[in-house]
Each structure stands twice: as structure tokens, then as C-alpha cells.
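One chain of protein is taken out of this complex; the other chains stay put.
Note that the chains are named A and B in the order they appear, and that numbering of residues resets to 1 at the start of each chain.
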Amino acid sequence: MGRSTPSKDAQALFHSLHSAYAATPTNLKIIDLYILFAVFTAVIQVVYMAIVGSFPFNSFLSGVLSCVGTAVLAVCLRIQVNKENKEFKDLPPERAFADFVLCNLVLHLVIMNFLG
Amino acid sequence: MAALDTPEPSTLRHAFGNVLSLFILLLIGVLAFSIRLFSVIKYESVIHEFDPYFNYRVTQFLTKNGIYDFWNWFDDRTWYPLGRVIGGTVFPGLTLTAGTLWRILNTLNIPLSVETVCVFTAPIFSAFASWATYLLTKEVKGVGAGLTAAALLAMVPSYISRSVAGSYDNEAVAIFALIFTFYLYIKALNTGSLFYATLNAIAYFYMVCSWGGYTFIINLIPMHVLLCIVTGRYSSRLYIAYAPLVVLGTLLASLVPVVGFNAVMTSEHFASFLVFIIIHVVALVYYIKGILSPQMFKVAVTLVVSIGLIVCGAVLAVLIALVASSPTKGWSGRSLSLLDPTYASKYIPIIASVSEHQPPTWPSYFMDINVLAFLVPAGIIACFLPLSDASSFAVLYIATSVYFSGVMVRLMLVLAPAACIMSGIALSEAFGVFTRSIKFQLPGVSQNSPVNVGDTGNVIQNDVVKTEKSEDSLKERPSRKNKKKEKDKTERASVVRQIEKRLLVLPLEASVIAIFLLVLLGAFYVVHCVWAAAEAYSAPSIVLTSRSHDGLHVFDDFREAYGWLRHNTEVDDKVASWWDYGYQTTAMANRTVIVDNNTWNNTHIATVGTAMSSPEKAAWEIFNSLDVKYVLVVFGGLVGYPSDDINKFLWMVRIGGGVFPHIKEPDYLRDGQYRIDSQATPTMLNCLMYKLSYYRFVETDGKGFDRVRNTEIGKKYFKLTHFEEVFTTHHWMVRIFKLKPPKNRIRGKTKKAKSKTSSKRSGTPKKNPWH
Partner (left out) sequence: MARKTGILVLASVLLASIASICDSAAIFNPISDAHRSAASELFSLSDGSFGSLEETYEALRTFVVLGIEKEPVIRTSVCASVAETLSSPSSALKDLFQALRVNGILKCEINDKAFAEIAFRLKDSVNAANLLLDFYHSIGGLMLIKDQTSEVDVHLGDADRIFRSIKALSQSDGRWRYSSNNPESSTYAAGIALETVAGLISLASSEIDHSLVATIKNDIMKLFDGVERYDDGACYFDEKFVDAHGHQDPLSASSSVVRGITAFATATEESLNLPGDKIMGLAKFFLGVEIPGSAKDLYHQIDALACLGNSRVSVPLILSLPATVLSVSRKDQLKVRVNTVLGSSAPPLSVKLMQIFSSGSKDASVIDQELKFDPDHAVHVLETLPKNIDVGKYIFSFEISLQDPEHKKRYITGGRTKVPIYITGLIEVNNAEIAVLDSDIGSIEMQKKLDLSGENDVALLANHLQKLRLSFQLTTPSGKAFKPHQQAFLKLRHESGVEHIFVVGDSGKKFEIILDFLGLVEKFFYLSGKYDIQLTVGDFVMENSFLRSLGHVELDLPDAPEKAARPPPQLVDSYSRYGPKAEIIHIFRSPEKRPPRELSLAFLGFVLLPFIGFFAGLLYLRVNLKNLPRSTVPATFAFLFHLGIASVLLLYALFWFKLDLFTTLKALGILGIFLMFVGHRTLSHLASVSAKLKSA
């Protein structure tokens, strides 16, 4: 009993989560996908590091940080183009996308430089 | 500007406001630049005391050999025989800035010498800094406060002390970078635009390049973020402002060679990562809260929060493990002495020996940020009136910087901008209140024309008069500005606000008097600042002046001595001196030194300290083993120059004794008291420093009276056996001694030769060399 309720709640929660998420527009879903992609790449690199050790530390760092960075930037983009988000009504999604592109370019310039 | 005003009044005032503030900013820049030129006017265009000479030398190298040679420049002129990798151990920001400035000027066919550019870098950047202050304060509390703060910062003494023309040091550009980074952070926070976040990261990169104080930023901003989260002011703008900054900033910071992997290894930076994780968790929470119905959220919270807690715990464990594993708990000595003010004096005598690492005294507070000290609390209160993210940041900034400035004198520099911002806010608010009350007390006066006339007249006046006078009027300028601005506000304000404004109206006389008093206060501040800039802080400790009854004396002994070294010694001779003079010797005399002002090798410095505090023969052996040819001591006893080697001597003893235990401080103190007169201990009277300083000193006046210590020296007549005096400057401030070559130990042979010659004279025949 004491165990069943949280499990039921959890199922309910996940169900509602799924339904809520299904409502999100496609472009946001694409961004989420992109974020997931970046995060997973980062995770894989971390696992690799854990196995073979972080010898060329700068390349490891740049690899992981590039993924994290892209993920973070994508999150920012997602926040900004989100229709529900009240704070950014006045900011058009194209502008947000432009910023996103700029940020990515800068980020990857740095990463290329840091890659050694 | 009256020509182009539109009939519609509010837009007219807008135009006025923008143009006027532009003008004022321009003038503030001019003021900030020109108030720092006293040193050039009173003395000459020289680089000031110690570190600037190193930066100057590095800049010369950069301009001569280009950036790539600069990155991997191994300097063999210092730290003989170790040498030093300059490219990897120096903060390149300042050097690169000046170098690019110089290159640009030359491409524009403005042939300025590198030295000139270096001399004027600091004033230029202080002007930038005041503009950055304007922007920051504008983000926090509107234009009026911004202008006031900019005006205050343009002449705050503690900043002047580091940025007069010729003091070519990291702080000169670092303060600008600091304020500008903060501005961009606030800007990104307010607008929530990714663009500003990127700029912020780049500004942070510049800061990292220019000063070790960047850790202040990378700790302050996370603190602020945490504050916002804790106080429930989380917004996605905060995320946008912070998360990219951490990622980009960390990457950029680790591009700087001197920081390198420390940006992710040392625990000065861990706070930011921790907060980075926390903010992600929080962002996730908010997102889910957003997409879920409340009652479902109740359920979700439990899970999410628990998960978040687990994640945080794990991360915390990892961080703690890392910190524990890293040496000195991952904190460098200086930052440790920030957290624990008594750390340095306990463990690292070198850090403690630098006067600017000592805790400040109250007079120094008053000296450096005079009236601002009293305005700051008001500013803090004003920040709380409506507490926004920006103003909370400002409050946090002032709080932390006050603490740090209490630990180290040199961190007054970090305090100064905060104080300026706060008092700018306070002043503008006060003026706002008073002028508003005045305005409501005088009904039916046509507001626009007198004010505008006053403004324009004021502006014209500001154009014509130059710095000295404009400072007085400068104080009124922001005030009138605020007056007008507030008027705009009030007019545009709704009736309700007008009513509730009427409630907090002060009596007319009181407010007039208050304004008058405020102006007086400002005037006093200005006077103090000008005095400080002119008298206190503009002396380039390389050329000294003293005003006596028969006019002005100029002591140019340092350059005399370095010039002598440059012209009269071999190029690869090694010169030993206390580390304060290392940079100057390498830069001005172009000779190899044993230790210099970046004190990266305690043992090496301790060796020199030991030599200075050993008796002559031992010292000779130490120096000879270091291949030293000349020893340079600075001696103020004749002209009363207080900061000479005898006064620094105890630090040499302490630092030397820290590594070589046979040097004991008590041997140099007569019952706990440092003296060089006849009461001094024999160890003191026989140590090298004493001998080199006071050699032949008694010949100047009959009794050898030391003007600094105000005593007669203990041992007056003595000879040097292992050193010989080669040069002493005009006022005896610098004395250069040469190590005598080792004696011939073949006594017997010489005697035989003598006897041989004598015998030849006496006629007994020589030995036939052919057999």
C-alpha cells in the first residue's frame, strides 16, 4: 500500500508528462532532440575518459565542453522561442536563432583553438 | 541643439536627455583622462615604480618580435640561473592591449614610442572604465545614477592611485574589464539575450587575460545567481545569462596560458560549476512546473527534487574529492589569504612582505574613497527600495568587495567601483527626492524653459571651462540632469503616482539646504580627489622630489645607477639586489638579475636574503656560487628616503630564515627591537646589508647620522674585504658594489718569486731553465 501509491503516482505522473509533452510544437521537439543528441555525445565522451584516462586533457575538455555548450545554447534557444514563455514575447524567434548561430560560431572557434 | 527640437515636448526632452548625457559622458571621459596626467605634468612621461617596468619590457619584446615569439618567450635575463618562461607566466591582457594600440597608431602613421603608449594606456582605460560604470549603473538604476557614478569613478582616488599616467600595470585595464563584464552580465540578465551572454563571456576572457582578480568575477556571479535562485527570483533570463557564460568562459579562460587547466582544476572555479549544475536542476524544475498541472506537480516535485538532491550530492562528493586531492586544497596562496586574512603573514612571508598585501587602515579608507564611504549605505538602501536582479547584484558586489578590501589594501581597487556605483545611486536618488519636492513646492512655474536654458548654459560652460573648474560644476550637472529626468518621469507618471509622490515631499527649505549640502559634499570630494591625484598618487617612485626651504630637489638616482650599469658592465654580468629592484634592473639596465618582482621561487629569494643578512665572506661565497658580479643596494640614509633596503632588511632576514634556518631573526634584534645604532647586535653590524649600506657613510658628515632611522650608525669605520665599491649615485641612494675576484692562494710561490728577483739583484746566478 505504502509502496503502491508512489508507483501509481509515478505512472500517473509519467502519463501526464507524456501528454503534456505531446502538446509541445514540433520545432521545440526538434530542439529537444538536438539537446539529447549533444548530451548523449558528452556522456559517451565522459565514459571514454573514465576508461582510458584523460591524457590529452585539452582535447577531452574541448570535446565534452563543446557538447555541453551546444546543449546549453540549444536550451537557451528553446527557452527563447518557446511560445508559452511570457518573458520573450517581444523577441522574435529569428533573432533568437541569429544569436544562437553567433554563439555557436564563437563557441566552436574557441573549441577549435583549444583542441590544440 | 535648440535648432533641432521638435514641437512635441517629451520627445524634445528625450533628445535633450540623450545628447546631454552623451556630452556629459564625453566630458567625464576627458576628466578621467586628464586628472591622471598630473604625474606627466609634474615629473615627466616615465613608467612608474616596479611592475610597470616589467610590463613595459614585455611590451617592447612583443612589439619587436611579434605575438608568437612572445607566447614562447623564455627570458634568461631574470632568475639567473633558472630563467623564466614569460609567455606562460604573465597575464597578457595589458601587454597585448598596449601592443595593439601601438600597432594601430603606427599603421595610422602616428609614430609614438612604445613607452609613450604604455604611459598613457592607464588614463585611456580609466576613461573607458568610467563609461563602463555609467552603463552598469544605468542598468541598475537608470541614467542619472549612471552619470553620477561615472563622474565619481572618474576621479575616485583609489583608482587614480593605480591608473595615473605611467603606472602601467594590470589593474589599469583590469578594472575596466571588471566593470564591463559586470555590465554585460547585468545586461544579459535584464534582456535575456544570448548575444549579450556571448559578449559577456568574451569580456570575461579579456578580464582573465588581464588580471588575476578574475576569480572575483567567477565567484561573484555564481553567488549572485545562487542568491537569485534562493530568493526565488529564478527566471529563464538568469539561465541564459549564466549557463553560456560558464561554458564559454571556462573554455576561454583555459586558453590563457597562465591560467590553463587551473580554470577547471583549482577550486577557485568550482563554485561556478556547482552553481551551473544547480541552475540546471532548478531550470528543469521550473520547466516541469510549467508544463504540469499543479496537483500533478506536487507529485512531481517529490521525485524531481529528490533526484536533483541525489545529483547535487553526487556532484558535491566529486568536487570535495577533487579539492581534497589537489594540493593546498586547490587554493593559491593569495586567494587563501583572502579567505583567511592571517594566512599570508603566518605561512608565506613573501606575500606578507608586500605592503599592498597588508590589511588596510581606516585612514587609508578615507584617503581612497573619501566621502563615498558615507554615501555607500544610502546607496544600499536605495538599491533595496525596489529590489531588482541588477540592484541585488550591486548590493552583493559592494558587500563582497568591502570584505576583500578589508583583507588586502590593493583590493581597495575592487571596492572603489562598487562604492562609486552605490554612492552614485544614493546621490541621484537623493537629488531626485529633493528636486521633486522642490518642484511640487513651487506650483505654476513653467518648468521647461528655465531648466533647458540652465542645462544648455551649463553644457556650454562645461565645454569652455577645462578640467579644474569643470569638476565643481560637474557635481551640479548630474543633479540638474536628474532634476529634469525626474521631471520627465513625474510628468509622464500617472495621477496616482503623482498623488502618492506628493505624500513623500519634503519641506522646501530643508530640501534646498540638503541639495546645497550635497553639492558641498561633492565639492569636497572633488577637491580631495584633485589633491590626491596631484600630490599623493602621481609620484613615479623612480624619480623623487623633495621640497625644502631652498626650493625643489629632484633625486634621479635610480636612473643614474641603472644607466651606469648599462654602460659600464658586461652585457652578461649578473646583478644581485633585493627583488624589488629586479624588474627595473632588467628593464632599464638590461642586465641579468637573480630575483625579481614576480616572486615565483621562494628559495631563490631566500638565498639572496640569506646572502644579504650573512657576514661578508659567507655572502661572497653565496653570490659567487650564483655567478654574481655586482651587488646593488638602495640606501636612503643620506637623503632620508624611507623605503630603502635597511628598512626592508627584516623581511630579507625572515624570508631567508624561512628556508635557511641558520639565519635567525632574533640575532638581528636587540631585545625585540630593530636598530642599527651602537646598541645594535653584532650580527646586525656585521651583515652584508649593513656594511654595503653604510660603507664610507661616515665620510659624508663627521658622525654618520642616518636621516631615516634618525640615529648615528653603530659601526662607522670598517673596510670591505670581499667587495669593492664601484659606483654610488649622487645622493647615495643606490650603491653598486663589485665582488672582488678570489685571492691568489699560492703564497709560497709568490714569496719564492720575490726572493728570486731579490737574489738576482744581489747577484747570485739564476737557475738554467734549459736543465
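Everything below uses one rule, namely that a residue touches a chain if its C-beta (ideal position, glycine included) is under 8 Å from a C-beta of that chain, and two chains touch if they have at least 3 such contacts.
Please read all numbers here as calculations on a predicted model, not as lab measurements.
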Chain A, residues in touch with the chain not shown (by the definition above): 26, 29-30, 33-34, 36-37, 40-41, 44-45, 47-48, 51-53, 55, 92-95, 97-98, 101, 105, 108-109, 112-113, 115
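Following the convention adopted for this analysis, only the chains that are shown with their structure count from here on.
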CA centroid of chain A to CA centroid of chain B, Å: 40
In the complex with chain B, residue positions of chain A that touch it: 9-10, 12-13, 16-17, 20-21, 24, 57-58, 61-62, 65, 68-69, 72-73, 75-77, 79-80, 84-85, 87-88, 91, 96, 99-100, 102-103, 106-107, 110-111, 113-114
List of chain B residues in touch with chain A within their complex: 192-195, 197-198, 201-202, 235-237, 239-240, 243-244, 247-248, 250-252, 254-255, 261, 264, 283, 288, 290-293, 296, 299-300, 303
